[in-house]
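One protein chain is absent from this view; the other protein chains keep their places.
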Amino acid sequence: MLQNSWLIPLFPLLSFVLLLIFRKSKSEGTAWIGVLLTGLSLILSIGVWISVWQGDGIKVEGTWFEIGERAITMGYEVNPLNALMLVIVSLVSFLVHLYSKGYMHGDDRFPVFFAYLGLFSFAMLGLVLSPNLLQLYMFWELVGLGSFLLIGFYYFKPEAKAAAKKAFVMTRIGDVGLFIGMILLFWQVGSFEYDEIFASVRNGDISSGMLTLTALCIFVGAIGKSGQLPLHTWLPDAMEGPTPVSALIHAATMVAAGVYLVAAMYPLFQASETALTVVAVVGGVTAIFAASIGLMQKDIKRVLAYSTVSQLGYMMLALGASGYVAGIFHLTTHAFFKALLFLAAGSVIHAVHTQNIDEMGGLWKKLRLTGPLFLIGALAISGVPLLSGFFSKDEILASTYADGRYGLFWLAVVAAFMTAFYMFRLFFLVFTGKPRGDQRGVHESPSVMTLPMIVLGVLAIVAGYLNTTWFGTFLSDYLAGGPVELAHGDHHGPGWIPIVATAASLLGIGLAYLIYQKGTLSGDWVTRSLPGLSNVIYNKWYVDEGYDATFVKGTKGLSKLGVLFDKYIVDGLVAAVVSGVQGLSKVGSRLQNGQVQTYGTFAIFGIVILLLIVALTGGYFT
Amino acid sequence: MSSVPLAAYLMLALILFCIGLFGALTKRNAVIVLISIELMLNAVNINLVAFAKYSINPGLTGQIFSLFTITVAAAEAAVGLAILIALYRNRQTVNVDEMDTMKR
Amino acid sequence: MNTWLLSILILSPLLGVLVLLFTPSQDEKSIKWIGILGTLFPLGTALVTLSAFNKSGEGLQLAEKFQWVSYEVFQSNGDVSYPIFYEVGVNGLSMVLILLTTVVSVLAAIASYSIKKDWKSYFILFFLLEMGMIGVFASQNLFLFFIFFEITLIPMFFLIGRWGYLEKEKAAYSFLIYNGVGSAILLIAFVAMFMKTGTMNFEQLAYTFSLPQSELSDMNITKDFKMGMLIALLLAFAVKLPVAPLHSWMVKVHVQAPPPIVMLHSGILLKIGAYGLIVFGAGLFPDQFESLAFIIGLFGLINLLYGAFLALTQRDMKRVLAYSSVSHMGIVLIGLAALNEAGMTGAVFQVVSHGLISALLFFLVGVLYERGGSSQLKDFGGVAKRMPIFAGVLLAGGLASLGLPGMSGFISEFMAFLGLFETMPVLAAIGTLGLILTAVYVLRAVLAITFGTEKELSNAHDLSSTERIPAFILLAAILFIGIYPAWLSDMLRPTLDSILLGLGG
Partner (left out) sequence: MDLDTLLSFRWSVMLPEFIILGVATLLSVIDLFMKKESSRKPLAWLAGAGILAALIAIFMQLDIEVTSILYDTYRLDSFSKAFKILLLLGTLLVIVLSSNYKKEDLEENRGEFYYLLLAALLGAMMMASSADLITLFVGLELLSLSSYVMAGLERRNKRSNESAFKYIVSGGIATAITLFGMSYIFGLTGETNLFKIAENMGNLELLEHSFLIVFAFIITFAGLTFKIAAAPLHMWAPDVYEGAPVPVTAFLSVVSKTAGFVILLRVIIICFIAAPGIDKEPILLQVQPYVMVLAAATMIIGNVTALRQRNIKRMFAYSSIAQAGYILVPFVSNSSLIFELIWFYLLAYLFMNIGAFTVIQLLTSQEGSNDIGVFRGLFRRSPWLAVPMTFFILSLAGIPITAGFIGKFGIFMGALGLEQPQYWLASVMMATTLVSYVYYFNIIAIMFFRDSDGTKVSIPGGMAAVLAFCAASVLILGVMPDLALDFFYGNFDVNEFFMQIETEVHTHDH
């Protein structure tokens, strides 16, 4: 099974190629190509996972090309961490393929959509299987390409175009960090291999300054991909893509790649306290920052997007706070419940054809399956006990506390409160109350869409039991088989932590209930009492505007300056030389005035001048 | 070898040459211009003859040279006048400064 | 057969000229067919050459040499003769570039379907140009190199000036004069080296210049002379490459020349500059090159960023691509400045890769012009709807240009930066800004055309089957190199190793 794991990404690639060939087909049966091939990947992934669970692993590599004495290798590796990722990715991908069959019904470019999905899945699975940083980087970029193509799927919409471009460029900024970090590591270690990098780190071959620098550079890559502060702005905009895409890429898999990267390079980060701190702080701040924005958004997908950013912050916080297992645990559970939420949101949108929550309401009765499933997701993400989110979030809080990062701990708690609040704000506004928009013809989605949601719903409930203090820390044990030395082991923080976390989430839910369901509290009391703050939050802290005013305008300004420089200085100098020659030419032909005596005079003058020069410099008179 | 007389001849020739040159370059009348050129050539003749007498290797060579020069100068004057006549026929002028239809 | 193979290869485009001379000039169809077939013949010959070429072999292969011009100099200390030889040969580097030339030539000939007038003279000049380009890469001495270098100039002048767009003559002159400056400097340097050493052969020159200074002094060769020569060569090739601020001619040419010619120009001709830098700059004067490495790197950086910044706000797709070429040539300089195998390989990869990518992109711009009668970004939008394949290929080309992994552009960028990070990390770190900017301007331009609300085009139909051939072949080549770079790097290694040996020692 393990030997064949290289096939896992190839199935979706095949799907991509096949679907591009059948790109003009009008039949929606083409979707089955994608579904089937990702299904194969899923089966293989599960098989691989099972083998790894039993303690196996594999690493196969071959030379790709050589630079001098050094061989650049390519291959695949399966270890506990990436086997888990393989399953998550191929599972969500499979489910999304299935879901999309229903969701994309009637689209002109139906096969193309599935082709892109295939390309993305290929890249993501390839990324996960990479045994070295370079290969990871390559797939990392390809994943970005898949994301770009899918965000821009509705290419005729200017917003989609802008969002796709933004996503690509913003992540590219992060990628450059990864690029630099990777190359710096190469010159330190002489290889891109994880193993060799870790060995060097262990042996202390790399100076601590360089360790920190490379770790931070790599983390910049993660920031970009995972939408962390300050490169988070692309992710909410990426919601311009079709909703299944948001579920697959911008919730469950690609954005988690940043977290995966940090986890995969964890020994490097562990070696640098500074790097870990930076990871933790960025994660923590992002968590609460994004959550705050999520409080006031009106677009159902954007709320979920900010929620994703916030949850990714959580994961980063966990990793930064030495909660390796916690981070990955949350990555896993988040993949399920966030994918569920997105698919459910997609189902809602599919039904009401709008994304504005102000135009929804009272959908519970109409969407008898979607509603409950959404509720499961919301409960899970809010950290309500016994659902998956509760366990993973609890573990994160515990590690943060155990790591002594109390400030971040409390930030995380507040973020948890906010999460619960905005999720239930969303739930109540969408599903309860009176319909606020035209809801004629609203009906439940077809089974091809609901089935994946049900699967995810189940997983959102049970995934938490992978790692609990009650039944066993399966995940920790499993991950301990990997290259990472789990410094803190299991984080069993003080017993009050789960209580605080639960309280925070229940408080959030309760508050949302009071405001948006009961109406006992007016929703706009914050708006009224703190108009400035709420305005700032509503406008996403003006980050986009800030970037626009500084970086975008600055770059454009520089560019314009360059154009002027090119026109006036560069070309101007040339023009000056040209007009100089022309002027000389003019003088020359002026002198040629047609008077033969002038010619003679010039000749004599020329000779006399020569003679004078000889006389004066030749030394005759001295 | 007495250098003073030679220098005097040379100076004379130089002055003559310069006068001829001046005439050739400033006079408006084409005939005078041609004559001025003759003057320049004659200055050379003085040089040649003087050198023939006073140079380190006195002999007849210089004088023979000057004979050739005189002949050539005569031929040149003849050709010059012939051209001038042709020009005069076409343009009714012998003013050098009016001969500037071709320039720049 | 093999003894004359290279000469046959160099002269092979002339077969087309010969056939064309006897073709009636009004017969558009057969002339265009002859044009395509005429470029296939050199391609075939190049492939034969490739098969005869030992890919792992060291040094020069398929060399030919005979005396050509002989000046005999009578001097007090005996006669010294200055023989000039006809010397051709290939090493890995030139083999690759010859192959690139012949391939791009075929595709440009196919793309020449859009030429509207004077097909006969067009293709005659086209063939001469191809001959010049092959000759440049096959030459093994300065004299021959210079001759072929100049031979490329004249057909280009005509091709731009006769078949270009509105301001074609201006562009043609600009091309001529700037390149004239380059070749003038080149000629002075070449002759100066020749007169000092008595040889023009690359290898002999490299050997001579590598002698210890005590022996060189006997030949009147000082360190300053070497440095001066190197600077002259750098200047000359900087014009060709082009290095900012000597780039304005190239922008004009890219904008004004007909698309197939820009394919050749951007794809091959600019590469002569890079080739010259590698072979003459690093090859002949390694020590001096080393001491100038920082400046070269700095200029590379300036090129990279300057080109990228200017490409950001251009309104014409051709200008975007032109400045993008400036930017990409910066990567060549960066790779060279790294003075290590990674950088050098990166530079050469960039040469090949940019050759393919820019050929592809300019081909597409030609198609775009054909369809919309313009190349202004504002005149296009939502092209993906009517021309999905076109849009897809354009996007792929753009992505290749911004260095997407799996495509050739990535390998070259990666290796160039990999190299530079070893020797000048700070410069390299600043340079990575270029990677971001590239993404920005490429996407801006490509998306402006293909995405967004659709704008009416006079003639919107997707790539025809004729047009697909060049597009797909180029794309396939870009992908091939991106996925399997070892094919190229193995061929290049012996050559680059020998150059690096000089740099290292």
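Which chain is which? They are A, B and C, in the order written, and residues in each are numbered from 1.
Assume a residue touches a chain if its C-beta (ideal position, glycine included) is under 8 Å from a C-beta of that chain, and two chains touch if they have at least 3 such contacts.
All values reported here derive from a predicted model rather than from experimental measurement.
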Chain not shown, its touching partners among those shown: A, B, C
Contact residue for the chain not shown (choose from C:Phe53, C:Phe123, C:Phe137 or C:Phe158): C:Phe158
Contact with the hidden chain (one of C:Leu14, C:Ala52 or C:Ile177): C:Ile177
Hidden-chain contact residue, picked from the options A:Leu386, A:Val462, A:Leu533 or A:Ala615: A:Ala615
Residues in chain A touching the chain absent from view: 581-582, 584-586, 588-589, 591-592, 594, 596-600, 602-603, 605-607, 610-611, 613-615, 618-620
Sites on chain B contacted by the missing partner chain, in the whole complex: 10, 13, 17, 20-21, 24-25, 30, 33-34, 37, 40-41, 43-44, 47-48, 50-51, 55-59, 61-62, 64-65, 68-69, 72, 75-76, 79-80, 82-84, 86-87, 90-91, 96, 99, 101-104
In chain C, positions touching the absent partner: 67-75, 82, 121, 143, 146-148, 150-151, 153-154, 157-158, 161-162, 168-169, 172-173, 176-177, 180-181, 184-185, 187-188, 191-192, 194-195, 220
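Assume only the chains that are shown with their structure count from here on.
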Euclidean distance of C-alpha centroids - chain A vs chain B, Å: 95
Chain centre separation in whole Å, for chain C relative to chain B (CA means): 63
Rounded Å distance between chain A and chain C, as computed from the means of their C-alpha atoms: 37
Numbers and ranges of chain A residues touching at least 2 other chains: none
Interfacial residue positions of chain A with respect to chain B in the complex: 589-590, 592-597, 600-601, 604
Residue ranges of chain B in contact with chain A within the complex: 21, 24-26, 33, 96-97, 99-104
Complex interface listing, chain C residues touching chain A: 244-245, 247-248, 306, 309-310, 312-314, 340-342, 345, 382, 384-385, 388, 399, 404-406, 410, 414-415, 417-418, 421-422, 425, 428-429, 432-433, 435-437, 439-440, 443-444, 447, 450-454, 485-486, 489-490, 493
